[in-house]
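Rather than the whole complex, this shows some of its chains in their spots.
All chains are identified by letter, namely A and B, in their written order; residue positions are counted from 1 within each chain.
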């Protein structure tokens, strides 16, 4: 009992027009590749078309490279942005941390046990707190000093690590530094952050204290793409937890950690399986 | 800001084979109808293909009747079961009740306010408890006596009401009688029940007492299609609620009512928008 064999994910977004599903499905079928799963969404508000296909190319009459080459022509004719992802695939991933290790430890476990198809190439900390967790897992910890050098220098150091490892995804796992605009742009759509509140409530520092002070009955965590506009990037996933009056800030922090881990792991999962398409400040998420 | 205009829902299930998405999408496109939403699922376990399309026929080059006629040919060639539903549509619905009115009142409100596209043609009770709720809503209450006549006679009376009103959906809204096999068959796939437990836990009578006795920490309600195999029909929707040790059976019953209302309303919604496909004892639900 397993899902149908699929070896290709195709992601498409373009202006909406009649016949798009037919055109795309036809293209796939014409080379005897088989659509295993087809998710599609036409946004009437802004006239856009979004689709995600899981495809089995095992019986195809052309190679996947040729299939991709040919699709480029179709894509051009419908003004589409698109992406072919061959499976299996592991996304080369950097994780940036500061003090707390709960998200980091969770991601390492999921990666090492094959639950998340990411290869953690680099773990970078601006403090030493997570060093032991990282090394115990048999991974390398990069300490980048944000005190003795300027932020600019520090981020240049971060960037050189990212480049050296050909990182394709940057995960901010409670990294307490604001990413500079030039990194946000260089890795546009490839930086995922976990914010420890139910955005847009409690933007900024100390969200659990803010939540306590406001007396909310539910707290949350938000996994979102990072843009240069802090805490306003497209939301991928949110998780919530019920709290009561007797929970103090320390309790909220503890309970929130479980929300953060869950939201971040899900958000990354959606990203690496090409289930997300960024559309302005919103994210289309073909969740599973 | 509204969804794209759609006036047709197409539901298809058939043996899986390559190119089905393409064939169906092509057929729609060839008459200049436009696929607004395409949901598809290929079940690798039993080699079946399921799809649901929302279609805009406003620019089509043929009438919807002709579109349907032509689709019958395609459907035959792929051995499909299929259904065309023209929108807007109101499903002619009977609601059967016994004592409690919480689900009934909820459904009447949703129908009368246009939230659920059902026309409540008949409300049938084997007790008089719900008469007032029904009549206050300006509807007719049919009392069917299950005591003075045999069950067979009583169900024949129920059936004659259903037939007279050309009912297309029967909702058992806490109806405390077991439907006879001949009605289950006559209305196969058209009878929806709400069971007051998280099936398959606590099948049978007094599920809230069973739940209390077992000391569960979460209770639930299950909306399912009725088959002649009691409480084993395909599940459409389930809802749960957290409970604690200090909740007695009376409390569980109260809290469960909210689960029941929510699960039933959602289940009916999925059914009348053709979001469900029965597959043996499971239900494919293209939920929204």
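Miscellaneous remarks
Everything below uses one rule, namely that a contact is a pair of C-beta atoms (placed from the backbone, for glycine too) under 8 Å apart; a residue touches a chain by one contact, two chains touch by 3 or more.
Source: prediction; values computed, not measured.
Total copies of the shared sequence across the full complex, per this structure file: 4, with 2 shown.
What we mean here is this: only the chains that are shown with their structure count from here on.
The best fit of Cα atoms from chain A onto chain B calls for a rotation angle of 180°, in steps of 5. Once the centre of each chain is set as its mean CA position, chain A and chain B turn out to be 36 Å apart. Residues of chain B touching chain A in their complex: 1-4, 16, 18-23, 25-26, 28-29, 32-42, 44-45, 59.
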